[in-house]
Structures are given as structure tokens and as C-alpha cells.
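All protein chains but one are shown in place.
Now for subunit A:
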């Protein structure tokens, strides 16, 4: 049976806060979240249409010109989301996605953790070194693939030096295929780790807020909401 006891709001808040574990902080600003989900959806479309362009599944009998249009349109979307994220990072002076030496120094320990040789991951800035490397490589190879895509889209009218550099059309496509494989191999790792390591970070990617352990020498009675 439900007892309805009317408590005054401030008191209720106080009670809840008292019982809350850790602090709740904002970790993912709105533009980061928009970028993340926009980019993720675009990438899924880009890669699946790319694979269809690579080897048409004949049970699908999709209209091929439309597949190509979807591929290119979503590439532009993805690029747009990337620009959003980049601008946001510039405005907030956010360097959380740029790997630094001190991040890399933690990498061996992180690997030790993933291989069950340590019980806890090493300290990290916003993202741990493994994630950082994956994210950063994604931006690089995404830009590379888009650039090569543009070169193949222009069919050798522009960006001719790219053709010379990589050795022709066939190589352009081949590199893009390998990049797609790289995405396909690393995205599941990313999803797996974000589901099993710290689920509150996944929550943060939706709501923006994340739960952190309480700060030392700070009363846990006063959760910080930044």
C-alpha cells in the first residue's frame, strides 16, 4: 500500500540528495550529443550503402543510383555533424578528443586492465587512452575516406593529384573499403565497452549528465549539479 506523505519540496530534495550516490555532473554538452548520434546514424548509412556499392546483395535488388545518392548525402551529413563538433570544441576550448603524451603513457596499463591483469583502469582525462585513440583515428580515417570519396565522385576532373598519389581509381576504392572494415571492426568494440564499462557515461550521451564518485574531502550530502 502506498503511503502518501506530503513533504515540502526542499526537504524532499534534501532527502534524495542525501541518499544519492556520488555526484551528478554535466559531462556531455548538447552539441556533443547531437554530434554523437547524428554522426553515428550517418556513419551507419554511409557504411551500409558503401558495402552495397562494393558488393550488391542480389536479394536486395536496390536501385543503385539511389544507394549512391544516399551514400553521398549521408556523407555530407556526417561531415556537417563533424563540423558542429569541431566548432563546439573550439568555442569551449575542449581538447578532450586530442590524444596527449600523458594519455598514451597510461595505454599499457589500460591494456593490462582489458586483459584482466589489473583490476581497475588507470586514471584518465575525460576519455581513457584506448577510447581516445579509437575516436581520434575515426576522425582521421573518416576525413580520409570522405576526401577519397570526393576524388572518386569527381571522376578525375579535380583532385587529380590524389589519383596519382594513391595509384588510380581502383586504389581509391580499395582504401575506402579497408577503412570501412576498420570502422566495422572498431565500432562494435566501442559499443561493447560503453555498455559494460561505465553505463552512466552512456546515459550522459543521452541526457548530458553523468554520475561520478564523490569528491574526496567533500561532503557527499551536497551533490554538485554544475
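By definition in this document, contacts are C-beta pairs under 8 Å (C-beta built on N, C-alpha and C of every residue); 3 or more make two chains touch, one makes a residue touch a chain; residues count from 1.
Here, contacts and distances are computed from a predicted model.
**Student:** What is the missing chain called in its UniProt entry, if the choices are "Hydrogenase small subunit", "Spermidine/putrescine import ATP-binding protein PotA", "ABC transporter permease" or "2-oxoglutarate ferredoxin oxidoreductase subunit delta"?
**Tutor:** Its record in UniProt gives the absent chain the protein name "Hydrogenase small subunit".
**Student:** Using the definition of touch stated at the top, determine which of A:26, A:48, A:137 or A:200 touches the missing chain.
**Tutor:** From the options A:26, A:48, A:137 or A:200, the contact with the absent chain belongs to A:200.
**Student:** Just checking the interface: what residues of subunit A touch the absent partner chain?
**Tutor:** Residues in contact with the chain left out: 19-21, 54-56, 58, 60-65, 67, 114, 116, 155-156, 160, 163-164, 167-171, 173-174, 177-178, 180-181, 184-186, 188-189, 192, 196-201, 211, 220.
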